[in-house]
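All protein chains but one are shown at their positions in the complex.
On to subunit A.
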């Protein structure tokens, strides 16, 4: 009934493997235009990260982009700060639910806002969608699993957006806010920002050794 096909695939056996198996990932189709990039020398970009768009993508010092993370600069420039971590299937610069890519309105001096700007020490977890259009995520914020941050929202520093939460378009979230449950908010008064930053730096040390980086592929 179940025939074992002879092709070499990513088969895993229940016993310990004798020979080294290769991770055979299905080929990632890099659809869309190849964006101009500015990578810091110490950042870690996984080989199967997806970078598309017309505008520049900037990844700063010691940031980590996991495999299958998407950075789309179709609506504007995408800036990732220092020591950020972008997990798999997260999307920076996503379209909104109607499929439109917003362009940010210019700020007070008339410069155009980038599509998405991440501060330093930001963590964007699995499957989070940060829409394009002048969206700013403040320093040290954690965007939880599956969270959707609307276009043009400005999230403050050291916020925690728990899993599956939503930030409406254009909304401004004050610093140290925790968004949990179904839209409830409270203020985080623990004062652990420095400790979290140090922990993030340690995590990045470990991730840099684990994830093979290939920035040359995107340049």
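By definition in this document, contacts are C-beta pairs under 8 Å (C-beta built on N, C-alpha and C of every residue); 3 or more make two chains touch, one makes a residue touch a chain; residues count from 1.
The rule we apply is simple: contacts and distances are computed from a predicted model.
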{"item": "Chain not present in the shown complex, as UniProt names it (candidates \"Dynactin subunit 5\", \"Hydroxyphenylpyruvate reductase-like\", \"NOP14 protein\" or \"Protein ROH1\")", "value": "\"Dynactin subunit 5\""}
{"item": "Listed residues A:54, A:126 or A:154, member touching the removed chain", "value": "A:126"}
{"item": "For subunit A, residues in touch with the removed chain", "value": "1-5, 7, 9-14, 16-17, 20-26, 67-68, 88-89, 126-127, 144-146, 162-164, 180-182, 199, 202-203, 205-206, 209-211"}
